[in-house]
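This is the structure I have questions about; it appears just below.
Heads up, one of the protein chains got dropped from this complex, but the rest are sitting where they should.
Letters are used for the chains, namely A and B, taken in the order the chains are written, and counting of residues starts over at 1 for each.
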Amino acid sequence: MKKQSINVKNKLGTSGKDSDKYFRPESKEELKKILEDYTDELTVIAGGTDLLVANYKNLYKIEKWLDLNWLDSFKEIKIFDDKVEIGSMVTHERLDKLDQIKEHFPVIQKAAADVGSPQIRSRGTIGGNIVTSSPAGDLLPTLLVYDAKLKIISKDGERIVDANDFFTGPKQNVLGDGELVEKIILPLEENKSKGAWVKVGKRKALVISSISLALNLVFDNDNKIKDARICVGSAAPVPLRIEKAEQSLKNKKIKKVNIAEIAQIVSDEISPIDDIRGTAEYRRKVAYNITKSALQEVINQ
Amino acid sequence: MKISLTVNGEKRALDVKPETRLLDLIRDDLGLTGTKEGCGKGECGACTVIMNNKVVASCLVLAAQADGAEIKTIEGLGGKDKLHPLQQAFIEKGAVQCGFCIPGMIMSSKKLLDENINPSEEDIKRGLSGNICRCTGYVKIVDAVKEAAHKIKSGGEENV
Partner (left out) sequence: MSKKYVGKDVLKVDAQDKVTGEAQYPSDLKFEDYLHVKIKRATYPHAILRDLDVSKAKQVEGVVDILTEKDYPDLNKFGLIIKDQPVLIKVGEKMRFMGDALAIIIAETEEAALKARDKIEVEVEKLEVMSNPQRALEKDAPTIHNDIGDLCTNYIDPDVGKQNILMDHHLEKGDVDKGFEEADFIVENEYQTQHIDQLPIQNEAGYALYDESNDVIKIWAASQWLHDTQADVAQAMNLPKEKVRIIQTAIGGAFGKKEDVSVHLHLALAARHTKRPVKLVYTREESMISQSKRHPLTIKAKTGVTNDGYLTAWEVKVIGDAGAYASSSPAVVHKGMYHCTGPYNVQNVRGDSYAVYTNNTYGGAMRGFGTTQMAFAYESQIDIIAHKLDMDPAQFRYQNAYDIGSTTPNGQKLGKSVNLKRTIESATDLAQWEGEISE
């Protein structure tokens, strides 16, 4: 069948700021005012790639929208001597494509490249990924291996929380009513570091990971491992640092590391569940394998 | 609430609700039904359009978020009088079966070729990884994108 031409009349008007159900602050001051007026009535939308899915066919039930997409300051990436600040509204696409991220935080870049699909990466944001706090959130393990801190703001002020302390359970975190993540602060390491990222799912694209692993090793001047961070996703209620494995990596040269031993520690330390994406047993086996392949990848770098 | 945006080069001003999705605006308000809804959850890619030079699932964008944006849909690519090389290649390579995924496939391909006119097979697969074809005609779709790249390169700027 061919299309009949449909006559659609243009209506005059612009702005989008004329609704009492939809707020799009363009500055932090405006944002704070809105948070003051409507704290617990607001539904915050960042990229929308989780929110619109969760509320499919129920969007009309949302009373008041707070859209962070017009806050340019939340989209900034600032590079200082000792740290990089990533605004919470930076998209996965930008994290994937920006040279500075690739240079300083390659594990974040790789994880961002593995998120969803081009359509999801172009809208979904690092802040959204954090606040949704899914145990399978792709960026979360990578933030923990870089010792990220989160700057949280509210109408009353602001606070800094360690990413390691932010997540409290599946889709749960320390944010209170009216609190937002403004930026992610990543310390810049003076020493040389190498990292790896492994995501395992049933497909390559548009898949919620069955298990994922982020690895970051910092080396001292003698090429010994000065600091080690291993974090596993989808294997516990929150992204899980494997401190026991980290400890046994420290002060060793990478080539002297017993890879199988570290892999076994990771496999033993996680607390996975049986779910639609895999059994606990499967996840333990895969955790073992991906730990080995991640360490091997670092050795080969 | 009132918003204005540019769709396929034409400036439009519309009245939308906060919960109106960009997809609904395109299909219902503007009558551009080439953009499809397959899942409503960003999984299938049938609703893919280009928004400010980015591919987006229009089912996951609020119309209000497209205020001031520049949108390109399948209808803006070329009509039957002057088909875009991608459209021509999809016809020639037999990449169209039921056709429901095709507008989204072509928009993702457009974005891919805009950025990289010499894509490898891997690049094409990654560029189209957000679009599902349930007739499973992927081989011919990849062939069509390669053919379109070839057409654009040999036809020069005017073809695009």
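Following the convention adopted for this analysis, a contact is a pair of C-beta atoms (placed from the backbone, for glycine too) under 8 Å apart; a residue touches a chain by one contact, two chains touch by 3 or more.
Bear in mind that the values here come from a model prediction, so they are computed numbers and not experimental data.
Asks: Of the chains that are displayed, which are in contact with the missing one across the whole complex?
Replies: Looking at the entire complex, the absent chain's contacts are A, B.
Asks: With the full complex in mind, choose from B:Met1, B:Leu14, B:Val55 or B:Ile74 the residue touching the hidden chain.
Replies: Touches the omitted chain: B:Ile74.
Asks: One chain isn't shown here. Among B:Met51, B:Ile71 or B:Cys101, which residue touches it?
Replies: B:Cys101
Asks: Which of these touches the unseen chain: B:Glu37, B:Glu70 or B:Asp123?
Replies: B:Glu37
Asks: With respect to the chain omitted from the figure, which of B:Ile91, B:Ile117 or B:Val139 is a touching residue?
Replies: Considering the complete complex, B:Ile91 is the one touching the chain left out.
Asks: To test your reading of the contact rule: which positions on chain B touch the chain that is missing from view?
Replies: Contact residues on chain B toward the absent chain are 27, 31-41, 44, 46, 73-75, 77-80, 83, 86-87, 90-92, 94, 96, 98-103, 106, 132-135.
Asks: Take the complete complex as the reference. Which residues in chain A touch the chain that isn't displayed?
Replies: 1-4, 6, 56-58, 60
Here is the rule we use: only the chains that are shown with their structure count from here on.
Asks: Under the stated contact criterion, what part of chain A meets chain B in this complex?
Replies: 3, 6, 8, 10-19, 21-22, 24, 45, 47-49, 52-53, 56-57, 59-60, 62, 65, 67, 69, 93, 116-120, 122-123, 204-206
Asks: Touching chain A in the complex: which residues of chain B?
Replies: 1-4, 12-15, 17-19, 21, 29-31, 33, 40-43, 45, 48, 54-57, 59-62, 64-65, 67, 108, 111, 126-127, 129-131
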